[in-house]
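What follows is one structure encoded as structure tokens, with my remarks underneath.
Here the complex is missing a single protein chain, while all its other protein chains stay put.
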Amino acid sequence: MDHPKDTECKNFILSIKLMAKHLDSMAENFDLDSVREMLNNIFAAESIFVMGAGRSGLVGRAFAMRLMHLGFNVYVVGETTTPAVKKDDVVIGISGSGETRSIVDLGRIAAEIGSTLISVTSNKESTLGEMADTAVVIPGRIKDNGGGYLERHMRGDYRNLTPLGTSFEISSMVFLDAVIAELIAIMGVSEADLKLRHTTLE
Amino acid sequence: MDHPKDTECKNFILSIKLMAKHLDSMAENFDLDSVREMLNNIFAAESIFVMGAGRSGLVGRAFAMRLMHLGFNVYVVGETTTPAVKKDDVVIGISGSGETRSIVDLGRIAAEIGSTLISVTSNKESTLGEMADTAVVIPGRIKDNGGGYLERHMRGDYRNLTPLGTSFEISSMVFLDAVIAELIAIMGVSEADLKLRHTTLE
Amino acid sequence: MDHPKDTECKNFILSIKLMAKHLDSMAENFDLDSVREMLNNIFAAESIFVMGAGRSGLVGRAFAMRLMHLGFNVYVVGETTTPAVKKDDVVIGISGSGETRSIVDLGRIAAEIGSTLISVTSNKESTLGEMADTAVVIPGRIKDNGGGYLERHMRGDYRNLTPLGTSFEISSMVFLDAVIAELIAIMGVSEADLKLRHTTLE
Partner (left out) sequence: MDHPKDTECKNFILSIKLMAKHLDSMAENFDLDSVREMLNNIFAAESIFVMGAGRSGLVGRAFAMRLMHLGFNVYVVGETTTPAVKKDDVVIGISGSGETRSIVDLGRIAAEIGSTLISVTSNKESTLGEMADTAVVIPGRIKDNGGGYLERHMRGDYRNLTPLGTSFEISSMVFLDAVIAELIAIMGVSEADLKLRHTTLE
């Protein structure tokens, strides 16, 4: 292994610049109809359920935290006290490939229950994308071949590791924070209001 | 509440564009000496421990997953089987303000033990930043006043909710993925190699 | 290290028998007034929050799952979408010593907020026990000296490891499942009813 102490950090800088460029292009070309549908679904939902495997699961949890701060009734699938999904709920499934087995399986159940399924994926033609009521497309290359997340993980199959450039997880985290920004604008909530609303304890 | 169905998504688009611009500027101005120090610390470490509260904790876990994929001995503070920290280990603490109580307290213990402490924060002059052996600065406004994360959370004090623009968590996730890109370049690991190295099970 | 292949498993058997004996004695001598108070608090609560560190946290989550199954509004402190605590909520803190720092700190905030605090501890005279509105005492020796859980963990201070005999975590898990049994009896819910109530999705 080379001593890193004198690295010029070219890949470090390039990685951040490529991400910035990717996001800028994403902002220009996003399908805003899918965003409007997602916003309408969120406002209409009784409860919102977020699910994703691995790093997509972490991004989903970061989004769920913000929805909770805004006062929505929101749960992360797989956490301790998450209740059953009902017909009037919205389920948001996050998967770069749209083929992560556990997320596809749970998406199918959400559909059976009659709840509204939103997919956040890079692949609209994937199983998850095709099954969704609203399919949001995050631009980026499609990185894995699907299958079970924990199963691939147990085998050490990390094909979705990307050394450079566009990362589905970062793109989707930026997308989801932009959804939060739009939600706040629609709700007319200023930062100050949020603070007041939440710190007044009675 | 307005009907969102006809929103022009101005805040949505602006939020992504501001983030892209922020990242581009971050790439131009990053203190690369702190990155080189961090890379050297990671290569020299016996084990690497990552810690953060709330959304910063999620970002830390996304980084820890990648380090594990690359073959490093890495743990997330607070997970079930995370062992005790030892002198030759590196502890990476992530906190936008650098004042999150639990992270500051654990940073102090890491220092007492004699392990190397790396802070990832927007505030070099914070308690965590001042205490660190290597202080990495993520540009961005400083969003909270510190205190205990769970304690503020229990009180409903969500002052760090940002409706628009720079997000410490996204900036630090992009930074940490760029560190991974540089690690891969230094280690000479191609994506194909990674796959082979990990799927050959014996 | 001895080869274990021929062990007579004396400690294995003794450990289970001591636990059985301890539980039998616990059933005979439990302070039922504290149980009735806890039941009344649970029925009166708007929402129920459960918290504990380490293995006590796992026991708390097992209890929270059951409360959710029974239809209560329940959250685990520290999980992604757990909201802020309010005045009409009940907070249940689980700590063998009653001195685990994070739990004591959060208990203090619960008290400030004006919510009802129930402590589940082996030590009624502990900081958590003294501060609680309802103090449930789980018989057993007091195993640790308090302090911060993650802090002691980071230092490798595992003094609460008990080779034999009474375990606070098992005793409290049996206690909490017994509370569930009593809740079910009071609510008049048969197993069949539970099943029907939950699987009818509309």
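In order of appearance the chains are A, B and C, and numbering begins at 1 in each one.
Note that a contact is a pair of C-beta atoms (placed from the backbone, for glycine too) under 8 Å apart; a residue touches a chain by one contact, two chains touch by 3 or more.
Quantities reported herein were computed from a predicted structural model and do not represent experimental measurements.
The undisplayed chain touches these shown chains across the complete complex, A, B, C. Residues 1-17, 19-21, 23-24, 26-27, 30, 32, 35-36, 39-40, 43, 54-55, 58-59, 61-62, 65-66, 69-70, 155-159, 161-164, 167, 169-170, 173-175, 177-182, 184-191, 194-195, 198-199, 201 are the ones on chain C that touch the missing chain. Residues of chain A in contact with the chain left out of this view: 77-78, 82-85, 102, 105-106, 109-110, 113, 148, 150-151, 153-157.
Considering the complete assembly, chain B touches the hidden chain via residues 61, 64-65, 67-68, 74-76, 79-84, 86-87, 113-114, 198, 201-202.
The working rule: only the chains that are shown with their structure count from here on.
Counting the residue numbers used at the interface between chain A and chain B, over half appear in both copies, so the two copies meet with largely the same residues. When every chain is reduced to the mean of its CA atoms, the largest separation from chain B belongs to C. Between the Cα centres of chain B and chain C there is a gap of 33 Å. If each chain is reduced to the centroid of its CA atoms, chain A and chain B end up 19 Å from each other. The set of chain B residues that touch two or more partner chains comprises 155-157.
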